[in-house]
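The other protein chains are all here in position, but one chain of the complex has been omitted.
Note that the chains take the letters A and B in the order they are written out, and that residue 1 is the start of every chain.
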Amino acid sequence: MTTPAADPAVLPPEADDPLAGAPHERPPGVAGALRDLARGLLGPILAIITALAVGALIIVFTDPNALDAWRGFFSDPVEALDASWDLIATSYRALFDSSLGSQRALARTLVQSTPLILVGLSVALAFKAGLFNIGGAGQLIAGAMCAAWIGITFDLPLAVHLPMALVAGTVGGGVWGAAIGFLKARTGAHEVITSIMLNFVALRLLDYALTTDTFRRPGRTDPISPEMPGSVRLPVPIDSFRVHIGFLLALAVAWGCWWLLQRTTVGFRMRAVGANPHAARYAGMGVATTTVLSMTIAGGLAGLGGTTILLGSTPRLTGGFFASVGFDAIALALLGRASPIGVVGAGLLFGALQAGSTGMQAKTSTPIDIIFVIQALIILFVAAPAIVRTVWRVKDTRLGAGQRFSAGWGAQ
Amino acid sequence: MTATTAPAPDPRPEVVEETGARRHALMVAGLCAGVGIAAVVLFGLTATSDQVSTLLMNPRGVDTIPNVELPTQIAAFVLGFGAVLLGVQALRVPNPKITVYFGGALGLFALTLVVWAARDGTGAFYGLISGSVARATPIAFGAIAGLLCERSGVINIAIEGMMLAAAFGAAITASATGSLWIGLLCGVLTGAVFGAVHAVISIRYEVDQIVGGTFINIFALGMTSYLAVRVLARYAELNRPGTFRPFQIPLLVEIPFLGPLLFSQNVFGFLMFGLVFFLAWALFNTRWGLRVRAVGEHPRAADTVGIRVRFIRYRNVIYGGMAAGLGGAWFTLGSAGRFDQNMTNGRGFIALAAMIFGRWHPIGALIAALIFGFSEQLNDYLSLLDTPIPSQFLLMAPYVVTIVVVAGLVGRPRVPAANGQVYKSGG
Partner (left out) sequence: MRVELRGITKRFPGVVANEDVNLVVEPGQVHALLGENGAGKSTLMNVLYGLYRQTEGEVLLDGEPASFTSPADAIAAGIGMVHQHFMLVPVFTVAENVMLGVEPTSAPGVLDRDAARRRVLELSARHGLDVDPDALVEDLPVGVQQRVEILKALYREADCLILDEPTAVLTPSEIDDMLEIIRRLADEGRSVIFISHKLREVRAIADQITILRRGRVVGTTTPDESDEQELASAMVGRDVQLVVDRSEASPTDVVLRVSDLRVRDDRDQLAVADVSFEVRAGEIVAIAGVQGNGQSELVKGIVGLLRPTAGHVELDGVDVTGATTSRMVELGVAHVPEDRQRDGLISSFPVADNLVLNLTRRSPYSRGIRIDRGAIRENADRLVRDFDIRTSSIDAAVGTLSGGNQQKVIVGREMSHTERLLVLSQPTRGLDVGSIQYIHRRIVEARDEGLAVLLNSSELDEVLALADRVIVMYRGGVIGEVTGDEATRDSVGMLMAGART
């Protein structure tokens, strides 16, 4: 046998040791944890900044005054830039003022954040279990309707009435979510389609309900329910700071979600099924039951979120009482990386955006729909960190990997 | 050598086990019978023997066929029993296809409902059918859009957003230039652009395709609503595109009932039929179709025989965007004549359901779209006849039907195998 001259010393050291593991990389202790945190936040923060920047560009280039100024760019460039900067600054300052600039604004922000956090948790929890819950809108409607019924039908002291309504709302949303989970577990129907469809069904149910005697305000022909009685409304503990306890409830629930995911067997199962359903199955964790359970919990969270709207800032059912909370929640769950603490942070941010947008529209006539655009961009930049990286020339590849939901699209 | 001789039977039996097939046939028959009996009970028994349903069979102003007059109760009984008979037939066939039998039974049920609703009155039957075709148009375009993408392996849930954006683009350009055709072209181009965006996000940046699709949906909704307020509200003349007039194919349009139905359409209708049949042929008989399907099923295999996987996916997603653009333009230039915020209102998602219902096949998608269009149009028809079914429930029908379909209750569809997976070629 002819053997070419091969110098074993040239081969890298690990080559002969097949048992070598991953190289040592993390600094231990607090410093390491902080560095990880910073790295974890970098992606979302850059995404927000980039989205706001793009939003600013859109605002400028659709504003007639600014456009006029730009038409004369070559004769007076400073004027164009000035006008643009003015517009952006005014818009975003109005946004800031109406959301964080005063005690009233801050209160509004916290109140707006409450349902956002809860529905965001709904989406995030489902993410962790490998499911994309776009059905937040339907679930929150189902929950709110149940809570409304409790509010309208009974007359009980606050200590009983309010918890009843909250529980009813959670259960209603839970049932709506369970339907999605059940369909997926039993038939393989992808949750994106079924949840979108159930959203529409819920909307129509709400429309219908508002025409029935049970739900329609006596004496009115338009679709609006009676006001929720005081015995079922979320109390406001500090009179001067108009925030109801729903906000604290949302924070408590967020902590509960963290505890569930990280410290219980149920949460372990959910995360395992979400990360690798095959291995979960091999380890004896029922994928089907976990799917149903996860969607039920997620639905319940969204239902609770809808209930806090009904029993908090908008104490009556109408066709559109929930505004765009369902969709906002998706963006903020993605932004918060599906972790409970991230969702709280993102929820507060989006609550601020919501609270501020009406003020912004009032002061600068910038339509509030720009918020949708900014949210969509946030989704994009969080999911595609590479785009943000290109824009800002950030070399750190640790902006985070995207999540995958497309598995199981057809009926399996 | 000690080898214990154990019997080694051939474990692959040739005869398919009997019990499973029998149960399936019974289920199909049962469903048909159930539907038929429901029709008899709900419609036959609630009608009285003297009631007569008059069904209008012509478009307005035309008088080719005489109106059909049916004694309501008898018709209901006949149609209901017809569905039951379908069930009986299902028992006699070895492997009754649920789509044919149950679908047929449901069709008879719907027909009974239509006849019953017109008891003691006149039902605009022709209008019901022609309206279904019209409403099916955007859904069909959307389903084709989804199909073009998914056959090459890219999931596209952004059809809704693409259509909405195209509707806006078409309306504004048609109004600005005064030409509907330029508006249509712009709609298609807008769809193509959004298709390109989806392709880049999914293929180049490998973002999960569902997340990417959600981005496009929310972005399109936000942008079009924002611009509608900013631009269209201020300059109302930019929101007056008008609509395409229908035109007729001479001679063919004279065929009773089917003539005016199929051959008197505006450009969207003809494009829809044309595109569906062309694609149905092309997907299975051209080199393009074979390669697209290969890429969607087994991109690695296609790569190893030298096919450019990424290029094909880019191209198909852009084609899909263009089809969605046609669908979107229908809303403004083929139906409403103006742009309203969120005017697509979920039709893009129904198109996805039609695609799945139609087994990712163009003709199947068309049939599904027609069924969905019918259920939308039925709501109009029934409300004109003052039937005591709350309209909200009828409006829910397409969504419920979608869930039923997607849950595989109408058979298990076969997804393109590589759907949704990112394809990485070698170094």
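Odds and ends about this structure:
The rule is simple: a residue touches a chain if its C-beta (ideal position, glycine included) is under 8 Å from a C-beta of that chain, and two chains touch if they have at least 3 such contacts.
Just so we're clear, the structure is a prediction, and the values are computed from it rather than from any experiment.
All shown chains touched by the missing chain in the whole complex, by label: A, B. If you put the hidden chain back, the residue from A:A283, A:I341 or A:A362 that touches it is A:A283. The chain that is not drawn here is touched, among residues B:A294, B:M322 or B:L382, by B:A294.
Only one of A:F96, A:F154 or A:F268 touches the chain withheld from this view, namely A:F268. Seen across the whole complex, the unshown chain contacts chain B at 1-13, 285-288, 290-291, 293-294, 297-298, 300-308, 414, 417, 425-427. In the full complex, the hidden chain is touched by chain A at residues 1-4, 6, 11, 15, 17-26, 263-266, 268-269, 271-272, 275-276, 278-284.
Here is the rule we go by: only the chains that are shown with their structure count from here on.
Residue ranges on chain B touching chain A, taken from their complex, read 155, 157, 201, 205-212, 214-216, 218-219, 221-223, 225-227, 229-231, 234, 346, 349, 352-353, 356, 390, 392-393, 395-396, 399-400, 402-403, 406-409, 412-415, 419-421.
For chain A in complex with chain B, the touching residues are 58, 62-64, 132, 134, 183, 186-190, 192-194, 196-198, 200-201, 204-205, 207-208, 211, 327, 330-331, 334, 367, 369-377, 379-380, 383-384, 386-387, 402-407, 409-411.
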